[in-house]
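One chain of protein is taken out of this complex; the other chains stay put.
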Amino acid sequence: MTLIALTVAWVAFLLGMAWYIAVLDGLWAAAREGRAPRAPLANPLYRCATILRQQSNLTEAPDLLNWRLAPALYAGLAGTGVALVPFSSASVLADLEVGIVWWGAVEALTVVVVFLHGWSANSQLGLIGAYRYVAIGLPVMLISMFVLIAAALPAESLAVPKIIESQRELWNVIRQPLGLPLFLLLGLSLSFRGPFNYADSADIAGGTAAEVSGAPRLVWEFARLAMLTAVATVAASVFLGGYLGPWLPGPVWLVLKTTAVLLVSVGLSHQLARISPSRMMTLIWTVLLPLSFLHLVWAGVLAL
Amino acid sequence: MNVTDIAFWIFAAIAVVSGWRVFCTDSMVRASFLLMLSFIAVGLIMVLLNAPYLGIATVFMMAVEMMVMALFMVMYMMNPAGLNPMMMVHQHRFSIAAGVFVFAALTGLIVVTRFSSNPVAPDAEVVVGLGKELLGDSMLIFETAGVTLLATMVASVILSSRSGRFGEADTGAVPPPLEPGGEPAGRQPEQASGHAHHHH
Partner (left out) sequence: MAVKLLERLAARAPVPVFVAMGRDRAPAVERLLRSADIDVTATPRHASILLIAGRVRDSDQAYLDRLHDQLPHPRTTFWWGDEPQADVDDARRAASSDDPVISLRALYRNLISGAHASETHRLADEPPAPWRGKGDHGQGGEGMMGGVPYGRMMPMPPTPDIRDGLTLDVYTTQIGPFMPYWPAGLVLEVTFQGDVIQSAYVVQPPYPPRDVDRVPFDRLLHETTALAQIERARAAHHLVCIARVLSLVGLPTLSRRAQILAARVRANETIAIAPLRKAAARSGLTAALAPGLGRIDDRLARELGGPVQRAAGHAIDDRSDNPTYTRLDFTPVTQTQSDCRARLAQWFDEAEQALALVSAAPDAMIGQGALVEAPWALRAPPIDYRVTELLPGLEWSEALLVLNSFDSAALCRMGPLETP
């Protein structure tokens, strides 16, 4: 019974947050362009219907199996990410002893899936997007692993519920101030948004999604939003104490914190320009990675 | 037959079939990811064997490893950008012989070995135990082995990359020009501030 209730909550959470991000995107863009938003609440639904009304096309000699599987796998990975996170102290869908390691596997498999999506369409611009995404996605993943290991240190556990419980006195965002900002970059990278949109950007005509239309495209676009949701949910739990909080019930706190993290992520993705991939690589390897390493050392010294 | 048994047989079948398909496919990318799928199935079997850390770490490592391997194979392949269909096996006789020999040896080992029957208690803290083992009594061994391996990798890269793609490494590897006597091609170090193009 609780399993069924949890599964329903999990699906509703993913769909609701995806819709919330799409609405935020519309509002933010309209404010930045200096015009009134167009049907802000319903526009995401209209756009879903538009995409769904289009035919699922084919390219010449694609790797059809991988091409069709990639969007579904991407959405599935996002889903398992959200499943790791407890809604309250008693309700978690996937109570893994090694939750953080599984999240690392989700990140690594996401890089594979995005690459396959670009590669399997048999199209040159998709392939460029795929190459670029791997070059940026892999080092960003390393950063997030350092950050997550640092968060696991005070909890002395790799399980997400235990990491949340370790924040009863003090949230990790205060204990380890660099963690959350670095982890937000991972969110932008995993869902390739704004300054980290190297996979599906406009300069390569939509990149890995350049050739896809119809239902597979809808799944792909949903998966991008779901993945950002997964990152925000993990961030809210690992750095902001998840369901912990006074007065309100646990799930409400988790939703509130997730929406706040999403607001910041959407803001960052609209406000920051993208630098060229080669310079981003330099930035990641020479500044951000050493920074995350320092962060880990800091967290280790603190935990002693 | 309980759920764990069914899961084991499914993962085992995936591991074997995808491992076999690695040699039948016509593309380096597909071969890499089929191999990844095979390893993931093995990793999940390890989870079934109550080794969650090792199992999921295998999934994680294999995903990264196969991604990097696929890209490097495509990068260094002479076939145009490594993207044309191609035959994934070569040296047929030698590889068949090696495969048969290794299979026979490993199967023989399984048959002659007496596996101990010493089930772990269901509530045992295996991850904590593994951590204590890796960073406790065996720490010296593991760290020595780890640092030695890392040093070996770094050293072999340094030794093999002296004659690098863009010239001897110790003379400063600057990309050669696209035409004789021209400016170095490609991305310049930041202080050289970009591409000074000449008008001809």
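Per-chain numbering from 1; labels A and B assigned in written order.
One rule holds for everything that comes next: contacts are C-beta pairs under 8 Å (C-beta built on N, C-alpha and C of every residue); 3 or more make two chains touch, one makes a residue touch a chain.
This structure is a prediction, so every number in the text was calculated from the model and none was measured.
K.L.:
Taking the full complex into account, find the residue in A:S89, A:Q124 or A:T286 that is in contact with the omitted chain.
P.N.:
Among A:S89, A:Q124 or A:T286, only A:Q124 touches the chain that is not shown.
K.L.:
Identify the residue among A:V23, A:A205 or A:L263 that touches the chain left out of the display.
P.N.:
The single option touching the absent chain is A:A205.
K.L.:
Just the residue numbers, please: which parts of chain A touch the chain that's not shown?
P.N.:
28-30, 32-39, 42-43, 45-57, 60-61, 124, 128, 131-132, 194-195, 197, 201-206, 209-214, 217, 270-279
Here is the rule we use: only the chains that are shown with their structure count from here on.
K.L.:
Let me have the rounded angstrom distance from the C-alpha centre of chain A over to the C-alpha centre of chain B, please.
P.N.:
About 25 Å, centre to centre.
K.L.:
Can you list the chain A residues touching chain B in their complex?
P.N.:
Listed in rising order, the residues are 63, 66, 96-98, 101-102, 104-105, 108-109, 111-112, 115-116, 119, 127, 131, 134, 138, 141, 158, 278.
K.L.:
With touch defined as at the start, can you tell me which chain B residues reach chain A in the complex?
P.N.:
Chain B residues touching chain A: 27, 29-30, 33, 36, 52-53, 56-57, 59-60, 63-64, 66-68, 70-71, 83, 127, 187.
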